[in-house]
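Note that one protein chain of the assembly has been removed; the remaining protein chains are unaltered in position.
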Amino acid sequence: MQIARVRGTVVSTCKEPSLRGVKFLLVQFMDEEGKPLPNYEVAADVVGAGVDEWVLVSCGSAARQVGESDKRPIDAMVVGIIDTVSVDNHILYSKKDQYR
Amino acid sequence: MQIARVRGTVVSTCKEPSLRGVKFLLVQFMDEEGKPLPNYEVAADVVGAGVDEWVLVSCGSAARQVGESDKRPIDAMVVGIIDTVSVDNHILYSKKDQYR
Amino acid sequence: MQIARVRGTVVSTCKEPSLRGVKFLLVQFMDEEGKPLPNYEVAADVVGAGVDEWVLVSCGSAARQVGESDKRPIDAMVVGIIDTVSVDNHILYSKKDQYR
Amino acid sequence: MQIARVRGTVVSTCKEPSLRGVKFLLVQFMDEEGKPLPNYEVAADVVGAGVDEWVLVSCGSAARQVGESDKRPIDAMVVGIIDTVSVDNHILYSKKDQYR
Partner (left out) sequence: MQIARVRGTVVSTCKEPSLRGVKFLLVQFMDEEGKPLPNYEVAADVVGAGVDEWVLVSCGSAARQVGESDKRPIDAMVVGIIDTVSVDNHILYSKKDQYR
């Protein structure tokens, strides 16, 4: 999984029918020092993540191991909202501090 | 999924039989600021996207979770035509404005 | 899929038994301007492509959705010989011109 | 598989239900000279690896070929704790020396 920050949304009306009702978030990958990486993904969301939240993103076939996503052409999925990231015994990110 | 702009087409007569009738689009990936990335893909199309439209592209096994594509050697698929991309509460792309 | 040019062959006698009889081509990926990329793959061939031809290459599990390749450890496959590539309403490559 | 060093942990309370009870490690990939690469992954752990240990990480669908992980949206898994890495007849890493 990759650590990413939710930066926006993508809306598509004309799409593959199995994707109806799927919410697409634009998420920017972060490195292990909390800095944005050049990579991003448009990921489906099953956990109700909001803009600026840090999330865990699963890519590839893993993104379809969720509920009814089995047969949908989805290759990236937000699978968790991150509470804390600890690196080298140091708290890199804490959701609580973020929203205080 | 990745955001991409349709730039052209690829035609192949001599191909794996299961690919007959599949339309191949050359799509250029875009970054989260709307600038073209160096990466591109030749993607099968199920939504009828046209040149210059922005689309959502699914890669890997996700590209085969569409109708009868299950058994075709396809690793990239245009799965939606994008209406809007919003980043940091700003509209990065709107199809309506594009074609006004 | 990626656009690639066939540059050579790889021969292996001592290999996983299911790969017997499979022809391996060394293919160099091309960018959307027709210039060679640094990436290459050794791809199995089902369409009989020859050296210098431009081909479509499918990677990952897509490479095994062909005939009896289902259970072979193959992660790249030449799935079509390219006739034409059109980019921005311009013919980038035409097999006919190539071999005139 | 990639060689990686465990650098920390990621905690997520609000996540896809099938991920409950899964421990997420932040692992940094190492190159073949033992230097850290810019890439990292958040990987599920089934072997009880601790901070600073060198581990083997499997990515993609391989990460789900473990016990009950079959249906979980996991795309990276720590599958072994490394004892030794030998490169060019030289011991690059030995766990015993590390913890002496």
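So that you can tell them apart, the chains are marked A, B, C and D in the order they are listed, and the count of residues begins at 1 in each.
By our rule, contacts are C-beta pairs under 8 Å (C-beta built on N, C-alpha and C of every residue); 3 or more make two chains touch, one makes a residue touch a chain.
This one's a predicted model, so the numbers in the text were calculated from it and none came from an experiment.
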Original post:
What chain D residues would touch the chain not displayed?
Top reply: 1-3, 31-32, 46-48, 56, 58-66, 77, 79-89, 92
Subject >> Touch residues of chain C, complete complex, unshown partner >> reply: 7-16, 18-19, 24, 26, 28, 38, 40-43, 51, 60-61, 63-64, 71-76
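To be clear about the criterion, only the chains that are shown with their structure count from here on.
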**OP:** Take the average of all CA coordinates in chain B, do the same for chain D, and state the distance between these two points in whole angstrom.
**Re:** 33
**OP:** Would you please write down the residue numbers of chain C that are in contact with two or more other chains?
**Re:** none
